[in-house]
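Right, I'll just put the structure down here and ask away after.
Removed: one protein chain of the complex. Kept in place: all other protein chains.
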Amino acid sequence: MATMTPRMKAWLEKFGAHIGTATKQGYPTTIVVEQASITGDGVVAFNLTPAQANQIKDNIAQNPYVALAPHAIASIRAAYQFKGPAALSGNTLQVTVKEIYCTKPGPEAALRLDVLPLEHIVKFEESRWRDSGPPK
Amino acid sequence: MRMNEEMLNSLRTIGTGGVVVHLTTCSAEGIPNTVGERFVAAFGEEHIVIADMFAQKTKVNLNENPGGVITVAQPVKGRHWAFRGPCTILMWGEDENYDFHGVRAGDVLREWGDWASKEPPSEVPPDIRPPALCQRGVITLKVDEVYSWKPEESGRPVL
Partner (left out) sequence: MKLSSEMIAALRAGGEKDVVTYLTTSSVSGKCNLYLQPYTDVYREEFIISPDLFAQKTKININENRVGLMTVAHPVKGSLWAFRGPCNIIQWGHPPKFAFHGVTAGEALEKWGDWSKLEPYDTVAEDLRPKAVGQRGVIVLKVEEVYNLSPASSGARIS
């Protein structure tokens, strides 16, 4: 499991994410969930509506690996992508984050962050963004 | 599939804020990649174009699995749209008569191959603005389907 920083957690919890899923053959379906809760360092839980759960349940069953990109203003301010296996239990989608990428446009685009020590990731964030999370 | 006027207008807003979308592509084995895209527009009534300035996994995915979903991320303002269909990157150097689902590479590249000249990123705050732009091509998605991502009706066809 990858370790998420406080900044990542704060933006993701408040604004949720676009959740990319796919069939095993690679046919994508994206849903949007407008808030999230994070337990521990890198487990993200989304409360889906029945429509959303129904829309992706077959994809998750055959191919649980998903991608998360922050929603709304967080899509601009919190340019990250999180990937990992997901499990759908009732209407709760739980994603265990295994990979974290910076998607900030520019030289850092696609930089993999989870392979770095946590203190390096935090320093990276401090050098790239002026905020440490969404406005209170 | 033709997009409606509201969609076309939302995707045609140049220089006044525009919309941010997420583009989801996936590898041939089905590992998805979802990234925010700031430079987006409609091309004709059936295609959506995005500047290829920083695409990496997106391009690797499209090279092996040419399809994608574009979802509106910001500002939403009731535009809970997900556009799905065949997707590719038309690169500078492509044969200009190459036809991708009804559009010619030359036409797309001439209009959108130098995005910064149409839509300079200067409106974006300095800490999130791309420091340098180098566009190699235009990501082009042919809209075959539009569904709603609105949580309570997610997946419902919009058109």
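Should a chain be cited, it is by its letter among A and B, assigned in written order, with residues numbered from 1 in that chain.
In this text, a contact is a pair of C-beta atoms (placed from the backbone, for glycine too) under 8 Å apart; a residue touches a chain by one contact, two chains touch by 3 or more.
The shown structure was predicted, so the numbers you read here are calculated from the model rather than taken from an experiment.
Counting contacts over the entire complex, the absent chain touches A, B. Contact between chain A and the unshown chain involves residues 101, 106-107, 110-112, 115. Contact residues of chain B toward the unshown chain are 56-57, 59-60, 63, 91-93, 130-132, 134-136.
What we mean here is this: only the chains that are shown with their structure count from here on.
Look at where the CA atoms of chain A average out and do the same for chain B: the two points lie 20 Å apart.
Against chain B, the residues of chain A that register as touching in their complex are 18-34, 48-49, 51-52, 54-55, 63, 65-73, 75-77, 79, 81, 83, 103-107, 109-110, 128-130.
Within the complex, the chain B residues that touch chain A are 20, 22, 24-36, 38, 53-54, 56-57, 65, 67-69, 71, 73-76, 80, 82, 84, 124, 127-132, 149, 151-156.
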